[in-house]
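What you see is the complex with one protein chain gone and the rest in place.
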Amino acid sequence: MNSETLIKIENIILQRGGSTVLDIREFQVQQGRILALIGPNGAGKSTLLLMLAGLLKPRQGKLYFQGRPVENRADLAILRRNAAVVFQEPLLLNSSVFENVALGLKFRRLKNEEIRKSVQSALDYFGISQLAKRSAKTLSGGEAKRVSLARAFAIKPQIILLDEAFNSLDPPSRETIIDDLKRILEETKITAVLASHDREETLRLAQDVSVMNSGKIVQSGKTAEIFNQPDSEFVANFVGTESILEGTVKSSNVGLMQITVAGKSIEAVGDFLPGQNVYCCLRPENVTVSNYTHGKMSARNIFEAKVSKIVRQGFFYKLTLDCGFPLVAYITIPSYEDLGIAKGGTVIASFKATAVHVIRREK
Amino acid sequence: MELIVQGIIKAFQLIISFDPEVLGITWLSLKISGTATFISLFIGISLGTAVALTNFYGKRLVISLINTGMGLPPVVVGLFVTIMIWRNGPLGFLEILYTPYAMIIAQAIIATPIVMGISLAAIQNLSPNLRLQILSLGASRLQMVWVLIKEARLPLLAAVMAGFGGVISEVGASIMVGGNIKGYSRVLTTATVMETGKGNFDIAIALSIILLLLAFLVNLILTQIQQRQHPR
Partner (left out) sequence: MKMFRSSKVIITLLTVALLFAFGTANVFAGKAVPKQKNIILATTTSTQDTGLLDVLIPIFEKQTGYFVKTIAVGSGQAMAMGQKGEADVLLVHSPEAEKKFVADSFGVNRQLVMHNDFVIVGPAADPAKIKGIKNAAESFKKIAAAEALFLSRGDNSGTHSQEKKLWKTSGINPEGQKWYQQTGLGMGQTLNVAAEKKGYTLADRGTYLAMKKNLNLNILVEGDAALLNIYHVMEVNIAKWPKVNAAGAKAFADFMVASKTQSIIKTFGVDKYGSALFFPDAGKKVEDLGK
């Protein structure tokens, strides 16, 4: 599906206080898709986000919204009106939840009846209709976050921008809110860009990922691509060293799941339901490499693999293996020498079911 | 102690009997200080908010000046206003020396830095992203400022009360630019000084009590607005 480019950036350089905050040659946000901006602190994610939201005017370079250039304040205002931002803090006003969610609609001077309808549906989307009359200052963290999300959706924006929006939530709230958000984005087909630190969040929500460092975009691509094929050491270090495998749960029994990955079956702990799409994340240090199969091992995942790449990293070797799906393993130098591993050779890769970290994945 | 009791009794008598002169003085105090506070409210909150939200070269210096202005001695203000508006001053042609208008001007000059300084701090205290959040929801500059002001309602009303308190109790500048003229520019504070000077302590105390009551009533109303909570 070839979606249209909603926002395009060309040759943007932004300086602030003597240092370069943004230096982007080319960047695009595709309509209807969810993009994650990841990178370390100070990489420029928030700044880029503000620019995409029409809150920051680029002094150098070009910004296009829906194919049209954004040149003057009027254009910027148009972009701003079609975008909605959600920050890390809920930033609610000291009034009722209804009033808060209605804020953007009030600015647009809509009729009261229209406002009521839009607010009601936004509240319903996030499951907080019962909070409508509550004072915003009395909400819990999760509730407040839902209100700020509802507020952003109520104005029916073309693009929604989330700046570390889930950082301050406790894990259970985070889990449910992210699920709800994902569902709503899929239903409404609203374009989303989220700045994030959190890999799980990124994996769960994003279809596309752009990695930033020092104001530059160092790699862009689909989520799995970025995580499995980082093209620089920086990106690799940032996204982490896990192997991330796309799979589907085939069956599940007493806390042990069989997951189909690239035609093979991986066993992992957890209790997702059959049919659930998942990511299987596996750290390289948990993959054991050997020359022959042992008798019975506790490791339930044993695969024959071809060695496709060998890289020496300090005190160990990093092996990229092909089991039908890619797998990364670390082995010590003595083990490497003992096993006599060579590129193109065959080894046995094994890992425990408990070492596989399973995350829900929506297609 | 007996004097204070006498004063309280006198105050009671004056209020109950609706003594016209005292009523007139009280009403004039309220009018003059009320108008001055009103003026300082508009100028102070708008300028204070503008300084808080804008970044410009020398902002720190300007803020220090405003903060200094909060402690401006009223008597100094009175002196300067007098020199400006007396016959031979640059604004002498206005002929407003020894009028209530001059008192309003002097009191507004005293109250405005107070309201400005506190408003400035109140707006600066709001979350820096709040501004961006409101803009991103589609607010115009003006709409954004209005929302911020409403959000900072608590400290802003404190600013107004501080401004009002500063001028309803002011006496030095009021005497200098107003002249304490009977029935015209005589207010509770200036009358109190005069009656004390004449030795009429009971009347002076009575006027002081009425002044305190007046200030309390006004602040009661403002506090109601300030503390108004939205339904849980």
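Letters A and B mark the chains in the order given here, with residues in each chain numbered from 1 onward.
In the analysis below, a contact is a pair of C-beta atoms (placed from the backbone, for glycine too) under 8 Å apart; a residue touches a chain by one contact, two chains touch by 3 or more.
Here the structure is a predicted model, which means the values were calculated and not measured.
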Thinking of the whole complex, not just what is shown, which of B:G71, B:P128 or B:G199 touches the missing chain?
B:G199
Identified contact with the non-displayed chain, of B:G69, B:G92 or B:P155:
B:G92
Could you pull out which residues of chain B are in touch with the chain that's been left out?
31, 34-35, 38, 86-88, 92, 95, 97-98, 100-101, 150, 179-182, 184, 196-201, 225
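Just so it is clear, only the chains that are shown with their structure count from here on.
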State the interface residues of chain B toward chain A in the complex, per the touch definition above.
127, 129-130, 132-140, 143, 147, 150-151, 153, 229-232
With touch defined as at the start, can you tell me which chain A residues reach chain B in the complex?
50, 53-55, 80-81, 83-85, 87, 89, 91, 93-96, 103-104, 107-108, 133-135, 138, 151-152, 155
